[in-house]
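Encoded as structure tokens, here's the structure I'll be asking about.
Note that this complex is displayed minus one protein chain, with the remaining chains in position.
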Amino acid sequence: MLRLVRRRLGSAALSLLLLTTIAFVLSHLTPGGPAYSILGPGAKPDAVAAINHEFGLDLPLWRQYLRWLWALAHLHLGSSYLSNQPVGTLLVSYEKNTILLQLVSLTASLAIALGLGMIHGVYHARGAGRIIGAIELGLYALPSFFVGTLLILWLSMGLGWFPAGGLEDLRLDHQTFGAALSHLALPATTITLLTVPVLSRYFAQSVHEELGRDYVRSAAARGASPLRILFGDVLRNALRPLVTILGLSLPTIFAGGIVTETVFSYPGLGWLLWQSAIGQDYPVLIGIVLVIGVLTVLGNLLADLVNGLLDPRVSYA
Amino acid sequence: MSAPILSLERLGVGLPSHGSGRPVTVLEQLDLTVQPGEMTALVGESGSGKTIAALAAMRLLPPGGTTEGVVRFDGIDLLAQDERRMRALRGRIGMVFQNPLSALNPTRTIGAQVADGHRLHAGGSAAQARVRAIDLLGEVGIPNPARRLDDYPHQFSGGQRQRVMIAAALACDPKLLIADEPTTGLDPLVARQILALLAGLRRSHGLGVLFITHDLSIVADHADRLTVLYAGRAVEWGAARRFFAAPRHPYSQALLGAVPRLGQASLHGIPGLLPDPARRPPGCRFAPRCAYAQAPCEVAYPPPVGDAGEAAACLYPQPAPLLEAGHAAAAFEAGGTAPLLALEHVTVRYGDAAPSLSEVSLELRRGECLGIVGESGSGKSTLGRAILQMLPYQGRILLDGQDLAALPREALRRARRRIQPVFQDPRESLNPRLRVRETLAEPLRLVGMRDKDRLAREVASLLAKVGLDPSLADRFPGQISGGQAQRVAVARALATRPDIIVLDEPTSALDVSTQATLLTLLRDLARSERLATLFISHDIAAVSWLADRIAVLRQGEIVEMADTMRMIAQPNHPYAAALIDTAPRIARR
Partner (left out) sequence: MRDGVAARLLSRRSLPRGALLGGLLLAVLILALCFALPLVWTADPYALNPVSPLAHPSARFPLGTDEIGRDNLARVLDAGRATLLVAIPGAVITFLAGLIYGLSSGLAPRWADAVLMRLLDAVLALPGLVVLIFFAAILRLSTPSLILLLGLISWPPLARLVRNETRAVRDRDYVQASRQMGAGLFHVATTHLLRVMAPVLAVNFTFLVGDMVLVLSALSFLGLGVQPPQTSWGGLLESALQLVALDPWWLILPPGLLIFASLLSASLIGQGLLARQGGGR
């Protein structure tokens, strides 16, 4: 187990190094730079040079990269062009909302998907399985922005049940619980509707595969009941691929359903990403890319470790 | 005689077919009994319906399977029980499967899996079940059972896993044990131990054992009674002793004759193919492949001849044949020719582990067949792949006196063409998406043959060489039998006109009857093409039949190398002697 952790940590570190390099290159691709944004267009060349010197932009690229890494290590990501707030602070406050939204949606999705997937996996080619399969396929083809728009059209506008967006204060602790819930309801529903078919199909497939394995037949030959086989033997093995896919979908989760958040103007990381993209707020953009990358790498590491706990063979591989 | 613990009466099984949707009858009219404390063997090649018979008795058929007839266990008609009653009965019939690695749940400890049966049937606390599990694991011969209780299946060797499976079955306190090919895939020495374990349990626990196998020779020592199945019907059944003394059905005889034995002169495969379950002949199923068949055989299924003790369903039962003794591969005269291939201190190492092959030196002359025998993990396949230059090694491998590792790229490419492999599993060794024609044309194209007509002619002649019909050229590997696929692999190896063929367990994925045919073909080809062959196998009887010399490999080292006759008559090394002892011999009558 320890060896696995060490190997995984090593590869995660490598991924992070690559990621920061990419982010650095991206930051250099952005047009203008600080001189441009401070002085505006038509600045005199010597003034630009002075500012470039002040920001260290006249140094060789590798030294700039080291300086940039150094700043990064101290979480200095610069300030937003738009709001002038430090990028770090901005990211933390928006990410909190995203995590709240995603936790709610993910919990709901997992609860539904495990149930549906189990039924789908057990009754694979029979009535119940086919119906669930068709529902999954249909949901799978629904784009988030279409679902979101329809929900707003019917539930917010038509019936007036939920606010269509516009969470005034993004600090959720200033809201009443009910108000927070009503703002969460529609985006969480949208994300859940879209996540359930993915997870449930995956789980169904692995339940189905596990049920076909020889050890299931051995258990049946011992006289174990179907429920005992399902929960005592199959469940644990079938969960492993699900953990992997959860790890793989972490980027999406941390990006926070960019589109969904935008549809409902939910102040999460995805919405911030969109705002900064539209407003060409590069420091924030790069910050978001970095945060998502780091969390993804860590998330994949976590998924690997959980899988190691679920499968005794991994630690010896 | 006491009442049988298990009796099958006119058991028939239908399974849903994948293509037409019409159920296909895979087993018909099977009668069979198992007495307490006795072992009954159910013998048949793949596709005979032997496993289906066991699953039908356990009521574990795949969905859509139908049964008829009676399955009586301890006086209870199993086919009449509801599923809940059946579950309680299942543990009373223990079951052990082939391939214990997949039959055990990889993520649960063996202790938990063994304890399962005890808790399900005897009830009681988890602690009690644990104690029982330790007892049972000790009884089946797992050393240090208390310490190993919390280990996982992958931490055990193949033979030990099968012991764990047996312990798990015993935990339900069964009266009958059904063992479905429990020794297949295990090394011969280990297989023998497992069989001895089962035979011992049968006596100590008064267990009835139903032993299902494709290998007649393995049950010869222990079975009390026996039934031979062919294409879903019993062809011969009765007391094992009488059967082995004088088998009467031509199929039983052919099956016995196809198993290579030490000191046997000729091997006879069974020509033809097993009939498709949906298109079985109306009369005797074996008639189309039988040397003694006459017109009446094809009218109706033959009535049994014989008595209550032993009977065969045959109109023309045959007297027991005599297997000729003698050594087959006597064609090679080791003259003063220089070795074609020489290995000098070849060592292969993966990572830091002990070397898979250490300091192996040997020579191979033109036209000679060298057998390499060893258990799994002995390094025999590694040796083959080193010779084929498929993996890095230390030491020297010389072809015609030239060090292969020192050759420049293009010369090495030409040299490698002179050494061709035939692998174990024909399904793995043929690209499933290439037609036979394309597979055989590939080596020819690679040496620059482009002309379509010429390619077609060459392909046809290659097919003829391995005794295949030219019409197979347009089939995909999935559309031909395993034996045919292996012949295609042989033909492909011959296409570049090599000097050396490396046969890596070429018969172990095949049915017994097909094995014999392939071995005969390989011997004839080696002679007619003057090929040097390296025959790698765990089956020392098959090797002794084909090889001029035998090298016994153990843990990467050659422990003994000698002429075949000398080796099987008087091996020097105790390990070689133990291996030879596991092989079936020609019975001295």
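Letters are used for the chains, namely A and B, taken in the order the chains are written, and counting of residues starts over at 1 for each.
What we mean here is this: a contact is a pair of C-beta atoms (placed from the backbone, for glycine too) under 8 Å apart; a residue touches a chain by one contact, two chains touch by 3 or more.
Since the structure is predicted, the reported quantities are computational estimates derived from the model, not experimental observations.
Asks: Using the touch definition from the top, which of B:Leu434, B:Ala460 or B:Ala577 touches the missing chain?
Replies: Checking each option in B:Leu434, B:Ala460 or B:Ala577, the one touching the absent chain turns out to be B:Leu434.
Asks: Can you work out which residue in B:Ala126, B:Ala265, B:Leu446 or B:Ala464 touches the chain that's missing from view?
Replies: B:Leu446
Asks: Can you say which of B:Glu375, B:Asp425 or B:Glu458 touches the chain missing from this structure?
Replies: B:Asp425
Asks: For the chain left off this view, which of B:His222, B:Arg349, B:Arg416 or B:Arg475 is in contact with it?
Replies: B:Arg416
Asks: In the full complex, which bits of chain B touch the chain not displayed? Write them out.
Replies: Within chain B, the residues touching the omitted chain are 388, 390, 413-414, 416-417, 419-421, 423, 425, 428-434, 439, 442-443, 446-447, 478, 489, 492-493, 495-496.
Asks: Applying the definition given at the start, please give the residues of chain A touching the unseen chain.
Replies: On the side of chain A, residues 11, 14-15, 18-19, 22, 26, 29-31, 120, 124-125, 129-130, 133, 137-138, 140-146, 149-150, 152-153, 157-158, 164, 194, 198, 201-202, 204-205, 208, 245, 248-249, 251-252, 255, 258-259, 262-263, 273-274, 276-278, 280, 282, 285, 288-289, 292-293, 296-297, 300 touch the unshown chain.
Rule of thumb we're sticking to: only the chains that are shown with their structure count from here on.
Asks: Just how far, in Å, is the C-alpha centre of chain B from the one of chain A?
Replies: 51
Asks: Write out the stretch or stretches of chain B touching chain A in their complex.
Replies: Where chain B meets chain A, its residues are 58, 60, 87-91, 93-95, 97, 99, 102-108, 116-117, 120-121, 152, 154-155, 165, 168-169, 171-172.
Asks: Quick one: which bits of chain A touch chain B in the complex? Just the residue numbers, please.
Replies: 213-215, 217-225, 232-233, 236-237, 310-313, 316
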